[in-house]
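Omission of a single protein chain aside, the complex is shown with its protein chains in their original locations.
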Amino acid sequence: MQRFNDLADFSSEEIRGLIDLARRLERQPEPRALEGKVLSLLFLSPSLRTLTSFQAAMIRLGGGAFVVSPEMSIHGLESRSGIVMDGAAAEHIREAVPVIASYGDAIGIRAFAKRENLQADLDDREFNEIASLVGDKPLINMESAINHPCQSLADWKTLDDFEIPANGGRFVLSWAYHPKPLPLAVPAATVHMAAMRGMDVVVLRPEGFELPPAIMGKARAAAEASGGRVIETTDRREAMEGAHVIYAKSWSSTRYYTDRAGDKALREQLVDWCVDEPWFENARPDCRFMHCLPVRRGVVVADRILDGPRSIVIREAHNRMLVQMAVLYRMLKG
Amino acid sequence: MQRFNDLADFSSEEIRGLIDLARRLERQPEPRALEGKVLSLLFLSPSLRTLTSFQAAMIRLGGGAFVVSPEMSIHGLESRSGIVMDGAAAEHIREAVPVIASYGDAIGIRAFAKRENLQADLDDREFNEIASLVGDKPLINMESAINHPCQSLADWKTLDDFEIPANGGRFVLSWAYHPKPLPLAVPAATVHMAAMRGMDVVVLRPEGFELPPAIMGKARAAAEASGGRVIETTDRREAMEGAHVIYAKSWSSTRYYTDRAGDKALREQLVDWCVDEPWFENARPDCRFMHCLPVRRGVVVADRILDGPRSIVIREAHNRMLVQMAVLYRMLKG
Partner (left out) sequence: MQRFNDLADFSSEEIRGLIDLARRLERQPEPRALEGKVLSLLFLSPSLRTLTSFQAAMIRLGGGAFVVSPEMSIHGLESRSGIVMDGAAAEHIREAVPVIASYGDAIGIRAFAKRENLQADLDDREFNEIASLVGDKPLINMESAINHPCQSLADWKTLDDFEIPANGGRFVLSWAYHPKPLPLAVPAATVHMAAMRGMDVVVLRPEGFELPPAIMGKARAAAEASGGRVIETTDRREAMEGAHVIYAKSWSSTRYYTDRAGDKALREQLVDWCVDEPWFENARPDCRFMHCLPVRRGVVVADRILDGPRSIVIREAHNRMLVQMAVLYRMLKG
């Protein structure tokens, strides 16, 4: 495995193979599998779970990781081409990325969307540009403008862990209120993952927060291949009917993607999009609650949901480490 | 061992067993003892020795550690209950702590006193709340509002290393001047440790800096069991009479614990509480100087003491790593 950038690059069987490997490595640790191996972790955006779970994963397999993160006293990194670097940035990604990549056996890169241009973000232009600098070094997408394959693989495993049906299971991806316009990476990756798993997927979101056609089209293609289905609605009751799981996530208004004021005006009318017990009225009684974390309590979701039996967010976050061990093992040991 | 939170949770024999284990691991390294094992280190307060010595300890035993610290670009962590998280903090400790704990085989947590309420700090309320979130994961207190067991275990070993007598050894815990009101964790842990070791313990401090009855009572109970003794005094000559060791440490005024102005007014009259050679006039000639570090030169203690033969602070700090290796070994290997 040379790239772990998008679940769409793998077959369902390959995904299931990775999840099986994650289970095996949890059951039968292999603390020398990757001895002497190094993972470079380059964060151009903040992190908690990804940062810690990748370090833990490498230690568990006998290797190690080093971290480059934005708050380190590194020289600000320039990314524009053809620029005269007489300002604050003392280094260009064209040098920094190949060098950092060269110190590791694989490299993980995180670079959130800049939200300056929707099409550029949908095309994952910045991430692809950075990724083009790592040469033939194995590369892991640790969240880009439009993808988060480690989260999606962990989510798939979490659905399996709780025996939520693949074909026939109803998966609601719901927008939720948040004071800031957040990236599209998680909703885009999630709707595709659930569709690829063969689920009955509903995207529940207010007007103005439609997922772009490129995202919905990719998910629908995956659903077609897997026997799943993807629909969109603004109607909560309709969406939650018979749901096995609701996956909450806030994202930017796509109508006002680069217009902060427009997004804010629309968003402020939607503070009642906070997942709470009444949402589950016509769901299955054991309907679960998922979220990729971090989550704002009382804003995205009520305390009683997070603290109650529906929530599987801690296991979901724990699965990040387990599936990443499988990805690293496959990448570096085969 | 599931928790390393307080020396009072162990018998003297168990403490001596840990120190013996530390010596053995120094003499006979076991660089594969904890292979594939991960220590999660969660710092909600700053650190230098604890941060580095725990990482070093894990590497020496063949495992590794990852660090979460306040200056990282993580989302500020909220800790209040039932709050609507529409401010700066994007994550609650109720999610962050279980997740971070789940990535490790054990977790160390540091959370200094908030000094908003003396009783809350004496009860270690905040630390206990955080600790309740780690589930059954082995937990190490890396300094809480009222305890610092790793420091105390290192201090015990240091006293042994320099052959300072247990029963019959005179241990002076002395308040010292410092421009800021510092926590009670080290003095509380230290007076208990010396009492548990069976020493003749004197707490030397100015009026207004009395250690609270809960701290003194716990130390006296330990002294009773060990054949030691604990007294308090404001009289330096009396305290230092025949002393084997003086352990300097500044702490908040307990009379003005939450009243910063009151503390400041009292404290400013006490700049002469800087340990210097005249203090040792009626001590034993080889009386030693200890301090947990960091220490302000010329403020807490004179240069000639720190740079002279009385000072054993570097060995004391080095022992932090050695005893922590023993704690980790016992916790993760048995």
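When the chains are written out, they are named A and B in that same order, and each has its own residue count from 1.
What we mean here is this: a contact is a pair of C-beta atoms (placed from the backbone, for glycine too) under 8 Å apart; a residue touches a chain by one contact, two chains touch by 3 or more.
This one's a predicted model, so the numbers in the text were calculated from it and none came from an experiment.
Q: Using the touch definition from the top, which of B:V295, B:I312 or B:M331 touches the missing chain?
A: B:V295
Q: Please identify which residue in A:E35, A:E116 or A:E268 touches the non-displayed chain.
A: From the options A:E35, A:E116 or A:E268, the contact with the absent chain belongs to A:E35.
Q: For the chain left out of this view, which of A:M1, A:I19, A:V68 or A:L293 touches it?
A: A:V68
Q: Kindly note down the residues of chain B that lie in touch with the hidden chain.
A: Its contact residues with the unshown chain are 29-32, 43, 46-49, 51-53, 55-56, 58-62, 64, 69-71, 179, 293-299, 303, 306-307, 313-314, 317-318, 321.
Q: If you put the missing chain back, which residues of chain A would it touch?
A: Residues of chain A in contact with the hidden chain: 35-38, 40, 63-66, 68, 71-75, 78, 82-86, 90-92, 94-96, 98-100, 102-104.
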